[in-house]
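Take a look at the structure below.
Complex shown without one protein chain; remaining protein chains in place.
A and B are the chain letters, set down in written order, and residue numbers restart from 1 in every chain.
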Amino acid sequence: MTMIFGIPLPALLGQLLIGFINGSFYALLSLGLAVIFGLLRVINFAHGAQYMLGAFTAYLVLAYTGLGFWPALIVAPLIVAMLSAVIERTMLSRLYDLDHLYGLLFTFGLALIIEGTFRYYFGAAGNPYPTPALLAGGTNLGFMFMPNYRGFVVVASLVICISTWLLIEKTRLGAYLRAATENPQLVQAFGVNVPLLLTLTYALGAGLAGLAGVLAAPIYQVSPLMGSNLIIIVFAVVVIGGMGSILGAIISGYMLGILEGLTKVFYPEASNIVVFVIMAIVLMIRPAGLFGKDA
Amino acid sequence: MTSLDHSGDDRTTDATTSVRKPGQRDLSTIGFVLAGIAVVGLLVAPFYVYPVFIMSVLCFALFAIAFNLLLGYVGLLSFGHAAFFGGAAYFTAHAAKVWGWEPLSAILLGAGGAGLIGLVVGYLAIRRQGIYFAMVTLALSQMIFFIFLQAPFTHGEDGIQGVPRGYLLGIVNLNDPLNIYYFVLAIFLFGFFAVWRIVHSPFGHVLKAIRENENRTISLGYRVERYKLGAFVMSAAIAGLAGSTKAIVFQIATLTDVAWQMSGEVVLMTLLGGMGTIFGPAIGAALVVTMQHYFASMDFPVTVMIGIIFVLCVLLFRRGIVGEAIRLIRR
Partner (left out) sequence: MIEAPGRPQGPALLEVRDLHGWYGESHVLHGVSLDLHEGETITLVGRNGAGKTTTLRAIMNLLPRREGSIRIAGADMMKVPVHRTAYSGIGYVPEERGIFATLTVSENLMLPPTVAPGGMSIEEIYDLFPNLAERRNSPGTKLSGGEQQMLAIARILRTGVKIILLDEPTEGLAPVIIQRIGDVLMELKKKGMTLLLVEQNFRFARKVADRFFLMEDGHILESFPTSELDARMDRLHEVVGV
């Protein structure tokens, strides 16, 4: 059996795969955060709650209608996006003229409400969600055994990240978004409905979180707490990557997932905190973040 | 951070009206009178209200006051203050239970430890501004949470239980409810007074200048980073003082004390009571602690209640109770 630094190769690769999967979720969530922050200048603390909502919607849809994973993949993000759009329209948009910290505080309160409610009704324990039949089982790749669903998650998250990047960088709608980030007043004067754009952006970010939640359900179990533990790590990822670019958020997410996975193999006690330690280091050397533009 | 509400600011005469509006002097007088009444009230309170409840309020009030030093007066929102509050609780609990220290030294150790953690966290966090600062403090505090979770001396999920109240300075038996009450009251008043002195000192004036216009303060030659770090450490130490005291009073230190929800609660207390006001945080703390007790007995999820108050405050009530009161007096 091949060994690397005293660890058998399949174990190492298995852990790397887990790291890559965690990284996929970090990337998806920090992507959503970056999209929302870029245009709205709001740190969406509720992002973790929206992720949890996506997972729970899938779970509840299955429990009450029998509709499984594939419909949930469409339905859940849509529901999360619509609810979030309503919240943005009615409440969040009133805070745009104020100090940006009020946006953080509002979404923080929102997160508490959503998570507290779910915790009240569903308890803190996790609920299992079945892997879709199509992706059950695994494939033997020779050097390691790859569970099919996990492989799917890796591919799906890459596709979603790249699609979002393309949407923002290469389409007309993305151009509106980027322009509105720089000079919302002028873009409005040209005839673009910027308030609607803001709502759609928030809905898009929330939808991305919800989508990540559905993808996560078969792997991590569906629990009211699944978001809040994750969101703070994602914040650290975002500080490391810098809020400047979508690409930076995506790359930082994957990178940190892999680093965390490696730490789990070689130095397990530190695996919980390695992301934060890296954040501390980045703050010392390059405060604006690895890809950051504004300090 | 210029649009955070600072209703407690100086503004004396209003040039457009001939009737002089209540100025800073009048508010100070009202403040002193109210404070005097409050102190008298607190001195006799244990005879009318369950002392453990008041002590709980006092500890959290001190926590909020320490937090507000940073938020209301320097303009820095730390979203990780639980690290100092809970960390100090752990240090004190360990010192009192395992090392057998008498309570005052244990508490001072806790506060000192919190100050040290504050030095490290502050040093890193101050490298960013505004919202990034908040995120960094949150992340670092989460890291500290995990460290405490895994450190053997904290006993993980169980926490450090059975912390002895002990004999203050070897003489006064703190197991007597009145003794410990007045001890806690003394600590609270000390902490309150300390913050008050800091705010009204030359150091405090520089902090205020930094909040109003940081670039201007830099151009005047002040080493702004040093002042911010100094304020951060002081805030951490006094928050630690509150946590240490709480550990002695309730005889327990747990993970809840270092969790991010606790960081959020102290933000809420300050926001609800009124940021940047002297009495706001204490009033906010009193309200939140009272509501938590009330709602806990009603089987209504406390987290949801806290979230609702947060949302309502941010949308409709940003000045907080004391802030709105000052505004009404000034009308």
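Keep in mind that, in the parts below, contacts are C-beta pairs under 8 Å (C-beta built on N, C-alpha and C of every residue); 3 or more make two chains touch, one makes a residue touch a chain.
Just so it is clear, the model here is predicted, and its values are computed rather than measured.
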One chain isn't displayed here. Which of the visible ones does it touch?
A
Identify the residue among A:Y176, A:Y254 or A:F291 that touches the chain left out of the display.
A:Y176
If the hidden chain were put back, which of A:T139, A:S163 or A:N193 would touch it?
A:N193
For subunit A, enumerate the residues touching the unshown chain of the complex.
172, 175-176, 178-179, 181-183, 185-195
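Please note the rule applied: only the chains that are shown with their structure count from here on.
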Note: subunit B sits from subunit A at a C-alpha centroid distance in Å of 33
Partner subunit A, residues of subunit B touching it in the complex:
1-4, 77, 79, 124-125, 127-132, 134-136, 138-140, 142-143, 146-147, 149-150, 260-261, 264, 267, 271, 301-311, 313-315, 318
Can you check the complex and tell me which residues of subunit A touch subunit B?
43, 91, 94-95, 97-102, 104-106, 108-117, 119-120, 228, 232-233, 235-236, 238-239, 243, 269, 272-273, 276-277, 279-280, 283-284, 287, 295
